[in-house]
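Shown here: the complex without one of its protein chains, the others still in place.
And now, chain A:
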Amino acid sequence: MAGEVGKLSKNLLRMKFMQRSLDPETKKQLEEEEKKIISDEHWFLDLPELKEKENFIIEERSFLPCEDFLYGRMSFKGFNPEIEKLMVQMNSKSKEEVEDLEEGKMDVDVSDEEMARRYESLVGTIKKKFTKKRDRKAIQEDDDENSNIKSSKVKKGFIKPQD
């Protein structure tokens, strides 16, 4: 009896606060038992391994990827100019897969040349904004030199009045 009194039940030993006082041997034993319970409860399918087979056939229910169809709205001899414009746009889209070509044809509000011209003048405007008043003169002179029109202005300076 005396021996049994000193022993604690397994469930009690498994509790968290009892873990510290356990000696390594009983600890191992408990862990093994726990593992056994878990593996018994886990079930698995007893099936042969699935063979993965890559499929190289794609089923397609639509005619669209098979044939390059034209756009379904058409207009001839200028009956509906709106549709005629759309026809060119839609039919060229399917034909030309090269994006670059299409980009060149795209209707743009501002042409490249116009944009370049705008930016050209914009550079000057912005440059002015960031220069001080004193430097502006110098920039203007620079510009004048660039345009080959020499300013005939003589630098004005303050002349001290003579007494």
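Quick note on the criterion: a residue touches a chain if its C-beta (ideal position, glycine included) is under 8 Å from a C-beta of that chain, and two chains touch if they have at least 3 such contacts; residues count from 1.
What we mean here is this: contacts and distances are computed from a predicted model.
**Q** Quick one: the chain not pictured, UniProt calls it what, "Sister chromatid cohesion protein DCC1", "Chromosome transmission fidelity protein 8 homolog", "Exosome complex component RRP40" or "Large ribosomal subunit protein uL22m"?
**A** The missing chain's protein name, per its UniProt entry, is "Exosome complex component RRP40".
**Q** Looking at the whole complex, which of A:L12, A:L70 or A:V108 touches the chain that is not displayed?
**A** Of the candidates A:L12, A:L70 or A:V108, A:L70 is in touch with the missing chain.
**Q** Any idea which of A:W43, A:F56, A:F130 or A:F158 touches the chain not displayed?
**A** Final answer for the missing-chain contact: A:F56.
**Q** To test your reading of the contact rule: which positions on chain A touch the chain that is missing from view?
**A** Within chain A, the residues that touch the unshown chain are 55-80, 83, 86, 90-91, 95.
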